[in-house]
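This is the structure I want to talk about, given as structure tokens.
In this view, the complex is presented without one of its protein chains, the others remaining in place.
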Amino acid sequence: MAEPLLEAVDLNVERGGRQLIQDFALRLSPGQLVQIRGSNGAGKTTLLRVLSGLSRFAYTGSLQRTQPLLFIGHQSAVKTLLTPRENLLFHVTGEDFGEEREIDQALAIVGLYGFEDVPVSQLSAGQQRRVNLARLFLTDRMLWLLDEPFTALDQAGVSLLEDRFGQHLSQGGAILMTSHQPLRTLRPHSEVDLSEL
Amino acid sequence: MAEPLLEAVDLNVERGGRQLIQDFALRLSPGQLVQIRGSNGAGKTTLLRVLSGLSRFAYTGSLQRTQPLLFIGHQSAVKTLLTPRENLLFHVTGEDFGEEREIDQALAIVGLYGFEDVPVSQLSAGQQRRVNLARLFLTDRMLWLLDEPFTALDQAGVSLLEDRFGQHLSQGGAILMTSHQPLRTLRPHSEVDLSEL
Amino acid sequence: MQVNSGQQAKGMSLPSLLLLILRRQLMLYARKPIEVVQPLLFFSLVLLMFPLGIGPSAERLAPFAAGALWIVALLANLLAVEGIFRSDFEDGSLDQLLLSPHPLYFLLMPYLFVHWLTTGGLLAFCSPFFAYGLSLDTTGIPVLMASLLLGAGVMTIVGALGAALTVGLNRGGMLITLLIMPLYVPILIFGVAGVNAAIVGQSALPFLSLLGGLFFAALALGPLAIGAALRIGADN
Amino acid sequence: MQVNSGQQAKGMSLPSLLLLILRRQLMLYARKPIEVVQPLLFFSLVLLMFPLGIGPSAERLAPFAAGALWIVALLANLLAVEGIFRSDFEDGSLDQLLLSPHPLYFLLMPYLFVHWLTTGGLLAFCSPFFAYGLSLDTTGIPVLMASLLLGAGVMTIVGALGAALTVGLNRGGMLITLLIMPLYVPILIFGVAGVNAAIVGQSALPFLSLLGGLFFAALALGPLAIGAALRIGADN
Partner (left out) sequence: MWFFFHKLGSPPWLFRISGSLLRWLAPLAIIALLIGMSWGLLFTSPDFRQGNSYRIMFIHVPTAVVALAGYYVMAIAGAVSLIWRIKMAEVAMLAAAPVGAALTFLALVTGSIWGRPTWGTWWVWDARITSMLILLFLYVGVIALYEAYDNKASGARACAVLALVGTVNIPIIYKSVDWWYSLHQPASIKFFGDTSIHSSMLYPLFLCIAAFYALYTCALLANMRVEIIARERRTKWVKRLVGEAV
């Protein structure tokens, strides 16, 4: 079987003096979607930030990533002073989003056609979120870590995203995501419930 | 029938040069729950802000409110520097939340028992949201305008909130809310779909 | 399940609400004990730059003492005032404030007061020490304190208006703010001129009364303008 | 449905990414007219204070001009540096930056450069006018500009470190001042000394080379410390 994109062995995470995650192990291979569930405050975001490498000091255990990953967190990482197009043109992640043409295409896919040049501060909550999600249609990263990707999205937006997830998996990508509502069309390869840990 | 808590007649709202809402009429009486639906960018938030009186210049039409209302928007209106208890003690809305005892009770109800004195910046997204929602268990306002109250909440949180809604309606309150996922237990008195307008 | 008694209540009285907001602002300002002394350290640090830049000897420092203290007041004001409504706007608290049934004019007072207190007010109260360190002629100190207190008041209101105009990140507001900022100039000039007058033995009264006039005018009209600006910002 | 070709791509080369971030920072800066004007306004406002303090006569102003200009440059830097990473932290862009596969050391350069350009650079280029206003001996002006450019570079890097250390705690400029001001001291001293040396006809080279040394040392090591501080802040 293909070597995993992400591997964690006996991970222990402590936050604010509380042991959130104990002896956690995960092996994420190409084509796999793993969904993390758990009540508010269970530790999903913390876990994702540890696995992504953003949180370097909060954990003990071994962690392996073979390549740069894509992380989308609670904050939309969108600059409200810029327009959607500018936000995708002038990103800081180092992905190659290609030319303006591709970017406009992606914006059209996420339903922002006609809003390319409107300052993001004048977009609705969901639209702001979509600006960020357009990145999923442009990125070349294979490993995705998504924290509540469906927040503020309407029904259409959710299924659009799920379709994209399916395509990404079929292209050999891997997804680790948290969500409070169950997926509609996709079946996760495995589920992790942090409340039980 | 009881005189309405909120009444709007041929409301027209324009935003960023686009006519979002046309000849909109609404009559919200005690005990009624009205749900506003619509795709991202349809104008739900805009409508709520107009009806609440926060947006004074964006609309034409007649609007009547008989008493101060409670509004919860996309932002959680919580100060991350303060603790949950302080957030409810030192609020700016002018509601009477009563003593520290009641506030701690409310925090316990929304599942923040033990977090009363933790700075909100150290709470999870859903927990921060819950701090704000604790207000619903303390307020004396009858008319509630809620914009996506379920965001970032886990399943348990959603049903807790729905129970509270039911109780509020039975006490003669009225609720106007937006939500992307349909309600579970409650049946809205009527639904407004802005996409169709 | 509801904690309070369910029946219609009338909310909170204005005075108690003001007290609440006052405590809130103070707490947000100094969450931890050490943050109470931070402004004092800030003042002394900025003032330290003057001997280092101009020279240690009294006769070099003295003429700048008044100006230096006023510059610190201005700096403290500019550093803090931009954020006076920012976080409340970003986290939605501002909406809640605007929805309160009480008149906005009064609700803004705690905001302004705390900002004034932690910039000019505090500086004025410890200005004698700083004045000593900068070897300002002692005859100037009372005038210095008075002018700082009044001037900081005007600066607070002017700055808050600018902050309110820009809070919704709308361009128009920013441009208007650029028109407002020059209002700082007369304040500083009157303040420093007053102190110098007192030192050379002339009466500082005209300058102080000018500042006083500005202050009360600002206090009477400023909050109205600020409130209007905030409503516009919230609508944007 | 995916717009790009699906196959494994290797992302963007470091130089083009740096260019991208540079344009981004410049654009964000340009979208806020306030930020463009505030340092200059502050500069001129504060320089107004000095003639007030000691009277407009040239021979009295001249000896203090260098010190005055330098103090103001320092304060203007202080005023601006607090926000260098703030918004990126709050909207999550900072996380994205930290996750980029390229070395953080280089990714920080555009941030530092734009800040340097918009504070020190800007002030250096306008300083001749202000110097003239303070009747600084013209022989000092080239040295003034050079020292401001170098000094602003060091101040930018030191200030950015302070901003990075405090990015996680949404706190205003007071704490940052306390952290970085002591480190500004040598810069101020060398800068002023250099200009004064030039005026009295001595060589300013030793001072400029001292500033240059500080600058390159800061440039070599500073970004490492800033990067480390940002990672700590992001983990908070």
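Labels A, B, C and D are assigned to the chains in the order they are written; within every chain, residues are numbered from 1.
FYI, a contact is a pair of C-beta atoms (placed from the backbone, for glycine too) under 8 Å apart; a residue touches a chain by one contact, two chains touch by 3 or more.
All values reported here derive from a predicted model rather than from experimental measurement.
Displayed chains that the missing chain touches over the full complex: A, B, C, D (touch as defined at the top). One of C:18, C:48, C:126 or C:228 touches the chain omitted from the figure, and that residue is C:48.
Shown as candidates are D:23, D:60, D:86 or D:171; the residue that touches the absent chain is D:171. Considering the complete assembly, chain C touches the hidden chain via residues 32-35, 38, 41, 44-45, 48, 51-52, 55-59, 61, 132-133.
For chain B, the residues in touch with the chain missing from this view are 119, 121-122. Where chain D meets the missing chain, the touching residues are 161, 165-166, 168-169, 171, 175, 178-179, 181-183, 185-186, 189-190, 193, 214, 221, 225, 228-229, 232-233, 235-236.
Note that in this section only the chains that are shown with their structure count from here on.
The interface with the greater number of C-beta contacts, when A-C is set against A-D, is A-D. Separating the centre of chain A from that of chain B, both taken as means of CA atoms, is a distance of 28 Å.
Work out the mean CA point of chain A and of chain D, and you get 35 Å between them. The mean-CA centres of chain B and chain D are about 44 angstrom from one another, to the nearest whole unit. Under the contact definition stated at the top, the residues of chain C that touch 2 or more other chains are 87, 90. For chain A, the set of residues touching two or more other chains reads 74, 80-81. Across the complex, chain C meets chain A through its residues 169.
Of all the residues in chain A, the ones that touch chain C in their complex are 80-81, 121.
Residues 49, 52-58, 68-69, 71, 73-82, 86, 89-98, 102, 105-106, 109, 137-142, 163-164, 167-168, 171 of chain B touch chain C in their complex.
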